[in-house]
Every structure is written in structure tokens, then in C-alpha cells.
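All protein chains of the complex are present and in place, except for one that has been dropped.
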Amino acid sequence: MVRAGTSPCRLPLPACPSILLALFPGPRLDQVVNQVALYVLLALGAAGVLVALPRKGLNPQPIGMILAAAAGGLLVLLMSLKAGEHRPNLFFYIFAAVGLGSALRVVTHHKPVYAALYFIMTIFASAGLFVILSAEFLAFALVIVYAGAILITYLFVIMLATQSPAEEESEVLAEYDTRAREPLAGVFVGFVLLAVLTSMMFRGVDDLPGPGPAGADQSLLAQYPGKVMAPAETRPEIEAMPGKKFAAALDEQKVRNIEAVAYRLLADHPGAIEIAGVILLMAMLGAVVLARKQVQLDEEAKARHAASLASEVTRSEGAR
Amino acid sequence: MSGALEQALVSTLAVVEPPALADGPWWAALVPLLPLLASALTGLCAAFGVRSKLPAWISVGSLAASFVVAVMVYFQLQAAAATVPDLPHGASTALHTVIYQWFDLSWGTQPGQHFTANFGFYMDGLTVLWMLFVTGLATLIALYASEYMAGDLGVGYCRFFAGFNLFVFSMACLVMADNLVLLYLGWEGVGLCSYLLIGYFYKKPSAVAAAKKAFIVNRIGDLGLALAIWLIFVKFGTVEYAALFSHETFQLYLGWARDGFHDKIPADVQLIPFLLMLGAFGKSAQFPLYVWLPDAMEGPTPVSALIHAATMVTAGVFLIARTLWVFELSPYALPTVAWIGGFTALLAATIGMAQFDIKRIMAYSTVSQLGFMFAGLGFLTSVGAASHVFTHAFFKALLFLACGAVMHGFAGQLDLRKLSGVARIPGWRIVGFTMLIGCLNLSGFPIVTSGFWSKDTIMAEAFVAHGPGFQALGILLVLTAGLTAYYTFRVFFRVFVGPVHYEPGDELHGHDAHAHDAHHDLPHEEKEERAIESELAAKAAAAEHPGEHGFHPHPPGWAINTVLVILALGTFAAIPLVLFPADTHGWVGGMVESSTAAVETHAHDAHGFWSDPHQWMLAVSTVIGLIGIALAWWLHYAGRTSAARSRADALVPALGPIAGWARNKWYVDELYDLLFVKPLWALSHLFYYFDALVVDGLVGLAGWLPRATGRILRPAQSGQLHGYAVGMAGGIGLLIVIVLLVTKAAATT
Partner (left out) sequence: MTAALLAQANYPAPMHGLTLAHYLFVAAAMFAIGLIGFTTRRNLIIMFLCTELMFQAAGIALIAFGRYHLNHTGETFVIFVLTVAAAEAAMALALVVLLFRRRETLDAEEWQQLKG
């Protein structure tokens, strides 16, 4: 698979900065994706995201979006070409495209409510990816916990914490929503981090321990009391059963995803579960205490409040 | 003679008899302790703001009691000596008292690994002699100071007497110590007290400078003494006199030295006397280190009398007399002492001839007389040196106190060109008369003065003793004696006789008693201001009416007169003490000969007038002294009509530049300034700039670097959440890049 001895860089030298070669030497990374193409496409994606971020004045968000999507798509396409027969199935591409695209929308959308809704879409796409990765329980848990609970809280808070628009204008966007802060620095850092992360991950793929002895995990599960039949000779009552019944009994013993996860969780991390429970309890208490507290408005807000009250009084008196 | 045989001989035969020790009385400790107690009491007086003469009476009483105890110790010593009727030749008796154990350290069982120094007293004839005149003179000077310092009643008065008593305590410790460490304590104590007392008028810059000079110059000598004590301990394993003198190795070395085998004695042992000598030269103001003493005149006159006459300066003589046997260990030690002493005597006498400040002239005469004493020690006549110390203590105290009385009465005036005929002013006759007696003693007037006899012993011994150039040194000393007679009577003829004329001085502490009496109860500061005002008024008046009309000198009171008279009588009383009984060179000689300072006198079997220097020297010194006095009479008295000018002025141009050199003290201070002060000054400035530029620069850099870094990084701390987030993410990115580089390096190797 690895073509040892071939140069990782097939482009003419000037197009292939030697510093990059020195930093991220080829063969392993090259198995996944041509690294020059990787960095070029990442730069392209960065430019797209930069364009797509909200800003004052000319703000061609769709163009940036298309640019970023094209870069991401090309990158995944290149990876798939390299992967050959090991490429993931079609649903991966669909869910990845939907997830990344809506994530980009979350980041770039002017209106918080829409951002939250796009985030729900990201959650659904992630859930789809989880299903492909045969983590059915977590896929559903994700949808229930995130889309069902957390995001609803977000929506409530967005509505609570938005200033009511004045009467004459139907809707106004806050300045802080329409203008990103130092987009260049943020995008640069973000994509540099992405570049080094991918470089490191892809370099490490060959070094990872493989899938290992299949079902080392299952051997423990097999001892789960009551779940898996013990060897027949130790269970005389099953031995005595008619053949068909025995097979059906065995068929019922399939280890499902939720059972496996639950077993792992309870066998390996009982203390952590308790702590997680306490964390959730404390978070609930904290949220109650914080949100309930009558906070003193600071002087500025007080003054504003007093001014509005005074104007109301004068208005009502004038009316009278 | 082979070494082993010689050693065997010496070890069986003690070279010098170690002193026979008798238990001393415990009350001997009162001699130092009473002044210490008085010092504490006078300090308390200052704390309670006593404004009377109480501190003076406390001091006089305790010092007198201390003197009485010293006399009792003398009789105790006589009794102890009587119980040992037939002492071998050269042996001495000493009383030994240990008050308490001071140091007792052991770091092994070998000899030399045990260090003992007790608060103990070792009292033989030499010690008792010093004890007697130290306490006796201190009593008289305290009585004198009770009147002299009356202008400063209050805290200053208490401070003066506290320092004074502490001084006597230190001196008593120095003299009575039974070991070198306690001696060193007293040695440093007198140094400290002299610093405190010279700088008594601490608002006067010259007094402060003089105090510092005295302290620093003494430090150089003290270093020598400290090294000597250390070396003695390293070589002989003890610092106690009795143990040292009876030490086997010491006796061995001394035996070799007396037999002329000096080259067998290790060089570092031969170094010990030179280090001791350095200490003695510093304290007793001998040639390289004498410069502090004339400047010490900035202190109050009783302090000058106490330091220069009785106590501090004789400490060096005492040290050498006490350790005279150690000085015999080196063949060059005693000749060096003699030559330095003779040279100092001549140098100081020539400077004294050209000065105009009478107190300063007395100071140079002290340096000169101390030179005589050191020369006497160098000639191995410790008897002569001690006799001269004894007589000098009386007449020099007398001279200083008389000069002090003049200074006291004429508002600090000390210039002999501005005073004349003082003895003829009513009320000053006692001062004039006692001054005459002091001057006669100092100049060695024949037969009737004690100074004549004691100085004569030393000069005669120069021609008896065998040493390098001792004959020439003797001639030098005789010449110096003539010069001494001249400059002493120069002062007397200029100041005390002749036409009456005076101008008041302008010193801040001038004692215009008329002004002071009126407001004794005022606070110190205000009083000083008033004093300045009244002095200014007096000066203005003097300017309007030149002469004696604007200013009234106030003659000394009963305390000063009494002390002067007692001291004058004392100088006469000293004559029989240094002369009789003649077989032991007088009572003083007997005291010294019964101590460890006794050495074998040189045998001079020649009889007849011209072959015995002790006989013809009497005639020579008589002639020389009379010539000096006559010269002074002709130059400074005969036909003099004004205070400022005399016949001697006509002589000055004839001497050419020499007179100017002598007036400027042969530029010794300037030479020291050039040789030591200037290079040290330059060096210290070099170090200062090194410190300021390099060290401070480094320190400053250490402070500047973080500040500069902070100034560069400060914008990063904008308080914006986003900025921090970007920083964190970028930092993680950077870390991963580093990890990649490192793992790549690991993969290639």
C-alpha cells in the first residue's frame, strides 16, 4: 500500500514549499490524501469561511459558502479516491455534507434563532453518522438530549435575551450579530489548527493498533449473568430442551448495542456515572439559583429604567 | 652545639623565671567595675534629664574609690611578695584573680586545642603602677572637668562623663587583664571611647573628622594586635600571660634568643613582636600612625589630658613592656622600636616648634615624649620607659589642663600669637605658675624636676645599650631634648609672660561663663544659640575696641585651680619616687623590676665620670636643656612688645622653606592622602561605577526585561474573550507542530 521511495510531492518544486515537506513528511499522510492538495484546499476553505462570516458592508455570504463547500467536497473526494475499496458508504457523504454545511451555517448566520435551528440539523446529521458507525443508542440519545432538550433551552434563552424591537421597526438585528470580530485571525487560527490536526491524525493512522482480536470486548460480555447461556453441559435443564427451543433461546441471546454500552458503562465506570449524576444535579441547582436571583441592575441600566419610567409618567400626565 | 643537646639543656634550665602566682583579692575587680557602674549611672542621669553636676560627683567619687582600691591592691601585692622572701633573680610575684570564666572552648585533647580566656586579673608591679596613675589621674581630671564642662550641663554633661568613665573602665581592663583577649577588649574599648570623646562636639565637622581619623588609624594598629594574639595562640596554645611565659616552647625560644641563636626561631614566631609593635604604634601614636593624635585636640581638653597624658597613649608602652620577652624573640624587634621611637621624637619636636596652636604643640610634645619612651623600651630599659611614663603622666596632664584653663577662659583662644602675659592678669597666677612647673618638667630642667631624671635615664641608656646605631640615636635624642626645651618655653614665654594682650577665640563651645550663667535652665539648643549670639556680640565689641576692652576673660574656679596645684605637687612628688631607693632605680623601677618587664640590665663595670653615661648624661642634658630655654627666652621674651610678633619671626626667612615644611607638619598628612587616601578613593570610585553600571545595570536589566516583555505583551490582555480563545487555539496548534517535528526527528534517527 505504501509506495516507499517515491517522492511525496509530485508537483514541481516551486509549488511544493520545502518547509511543509520538512514539517509533514509524506508517505503515511500521502496514503490518505495528497498533502499539497490538502493544504491548498484547506486554504481555499479558509478563504470561503472568511467570506461567509457576517460583516458590515459587502457580504457575499453565498459565494463564501459555495467556496468552502467546494473545497470540503473536493477534499473528501480526493480522500475517497485514495481510499479505493475502503471508501465509506454513500450515507457517510450525505450526512457529512449536511453536518458540515449546517455547522457552517450555524457559524455564519446572522440570526441566533436560525443558527440554533441549523445546529439541530447538525445534530441530526451527526446522529446519522453515529448510526453508520453502529452506535444506535447514542444516535437516539443525541437526538433526544440535544435536539429535544438542550436546543429547546437555547431557543428559550434566545427569546428571553433578545431586546424587543421598537414599535416602528419590525425587526432589527443587533450590531454584534451582524459583524464578526477579527474574522481573519479566527479563521487563520482555526484552519491552521485543522491542518495540523489532520496532518497528525493521518500520519497516525498506520500506527494505530488495528481492530485487534475481534471481540476481546465480547468475551467479557459473554460472562454477563443470565444473558448468555452457559455451556450446555453446565446447564442440564437447557440440555434437556428440544433442539428448536434451544436454538431460539440462543437467538434471543444476541448482544445488542444498548446492552453492550450499558455493560461497558456499568462495568468500567460506575464511579464516573455517580459523579456525572452529581454534576447534573449541581448544574440544575446552579441554574435555578442563578436564573432566579434578582440581580441588581448596574447604574447605567438603573438610570435608563428610571428615565423610561419618568417619561411614562409625564406622558400619562400629559394625556390626562 | 647540637640541637638535641641544647634542647635538653634548655628544658632543664628555665631561662626566665615564670612569675610566682598568688591568689589575688576579689575586690581588685572593683577597679574596673566602679567606673563601669559610674558610666551606667551617668547614662541614667542622661535618661532622667539631670541638669546638675551630679554626674561629675558620681564620677569623681567612683574614680576616687577605684584609686583607693588600687592602693589596697598595691599593699596586697607587697604583702604577697613578702611571703616569698628569697625569690630567684629575675622572678616576680603577681596576684591573680579570676572573676568569671569568659571563654572555655575545647575541640580536642591535644595541646593547643583548648582555648581559655577568663575575665581575670593579673596584677604584678607593672600593672599596679599603671593602675595607680590611671585611676589617680582620672580622678583629678574628672574633678577638673566638673568645672570645665559646666557650660554643657544637661545631656551633654552626662554623655561626657559616661564616656569618660567607660574610658577608665576600658583602660583598667587593658592594664589588669590576665590574658591577651581581655587586653584586646580594653584596647578596643579605649579606641571606641576616644572616638566618642574626640567627637564630643559632634556638630563641628572638624571634630567628627578627627574622631573618625583617630578611629581609623587605630584600626590599622588593632589589626596588627589581633593578628599577633592569633599567632601567639597558634604558636603557643595559650593567650594567658602566666601560661605563655612559662610555656616550654616559649622558654626554649627565649633561651635561643638570649644565646644569640635567633636563626633557629621560626620566622612566624619572629613576626609576633612586629605585629604587637604595629598595635602599640597605633595606640601610642608612633611614626607611621601618629597622625591621629594632634587632630584629637578637637575633643574637650579633659579628654585630651586623659588620652594624651595618662591613659590611652601609654597603652602601647604598657603592651611592649608587658610582652618584652616576646620582643626578645626577634633580633630586629627592639632596635626597630628604638629607632621608630627616636625618629618620632625628633619629627614631632620639629613640627611642634613651628605650630601656633598651644594645645597642638602639647599634642606634638606628647608624640615626641612617647617616642622617648619607645626608644627606652628599645634600649631594653623598661625601667626608664616606665619612669618616664609615670612622670610624663603628671606633667603632661598638668600642661594640658593649664592650656585648657586658658582655652576655657579666653573663649577657645589657643593661638599663641593672640595671647600674651596671661599670668599677669589677676586670677591667672596659679595657672601661670603651674604651667611654668609643667614646662620645666617637660623641658627637663635639671635636678628639681621629675622629667629631667626620667628622660635622662633613657638618653643615658642609649650609650650603654648595644644595638645598631644606638650611639647616633642617643645623640638624636639629646638634640630632641634641646628642641623640646625650646618649643616648650616658646609657649610659656609667648603666652604667659610679656605684655598683656589677648583676643577672644571664636569656637562654638567657647565658655563665656557670663553668658551661660544667666540661662542655665534653657534647653540645650537655645542655649547654644544664645552662646553664639553673645560670642558674636563679644567679637563685635572686640572689633570696635581692639585690645582687652570688649572681652573679659574669666579666671578658673576652685576645682581647676585645685587640680592644677595637686598635679604640680605631684610632679615634685614623683622625683623621689623615680630616684629612691637608688639600688632599684627608684620606687617606680622597683615596681617594674618586680614584674615580667624586668630584663637583665647591661653590665657596665666602668667607673668614673666619663666612662659612665648615667653620670655624664646628667651634665649634657642639663646644658642642652638650658640652651633650649635660653634660646626661647632670647627669641620670644626678651624685648617683645606685642603678642603677634617676636624676634623669632626675623629668623624664619633665614631657614628658607624648612620652617614652612615644619609648620605644615612635613606634609605627612598630605603624603598619606596621596599614598593611601587618594588611591583608595579612586579605587572606591572605580568600584562605585562598577556597581552603578555593571551590578546595578544587571539588576536593572532583570527588572527591565519583564517590563519590556510586559509592554510588548500587554495588548494581548485586552480582556476580550475572543482574544484569549484565539491565543489558546493558536497555542495548541503550535504545540502540535512541535510534536510533529519532534516525532519526525525521532522517526529519522
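Every chain is named by a letter (A and B) in the order it is written, and numbering of its residues begins at 1.
To be clear about the criterion, a contact is a pair of C-beta atoms (placed from the backbone, for glycine too) under 8 Å apart; a residue touches a chain by one contact, two chains touch by 3 or more.
Just so it is clear, the model here is predicted, and its values are computed rather than measured.
Here one chain is not drawn; of A:Gln35, A:Asn59 or A:Thr122, the residue touching it is A:Thr122. The chain that is not drawn here is touched, among residues B:Gln471, B:Gln615, B:Asn664 or B:Ser718, by B:Ser718. Touching the omitted chain from subunit B are residues 717-722, 724-726, 729.
Listed for subunit A, the residues touching the missing chain in the whole complex are 31-32, 49, 53, 72, 75-76, 79-80, 82-84, 86-88, 92, 96, 99-100, 103-104, 106-107, 112, 115-116, 119, 122-123, 126, 129-130, 133-135, 137-138, 141-142, 145-146, 149-150, 153-154, 157-158, 160-163, 174-177, 179-183, 185-187, 189-191, 193-194, 197-198, 201-202, 205-206, 208-212, 214-219, 222, 228, 231, 250-251, 253-255, 260-261, 263-265, 268-269, 272, 276, 279-280, 282-284, 286-288, 290-291, 293, 295, 297-298, 301, 304.
Rule of thumb we're sticking to: only the chains that are shown with their structure count from here on.
Across the interface of their complex, subunit A is touched by residues 720, 722, 726, 729-730, 732-733, 736-737, 739-741, 744 of subunit B. Note for the complex: subunit A touches subunit B at residues 23-25, 181-182, 185-186, 189-190, 192-193, 196-197, 199-200, 203.
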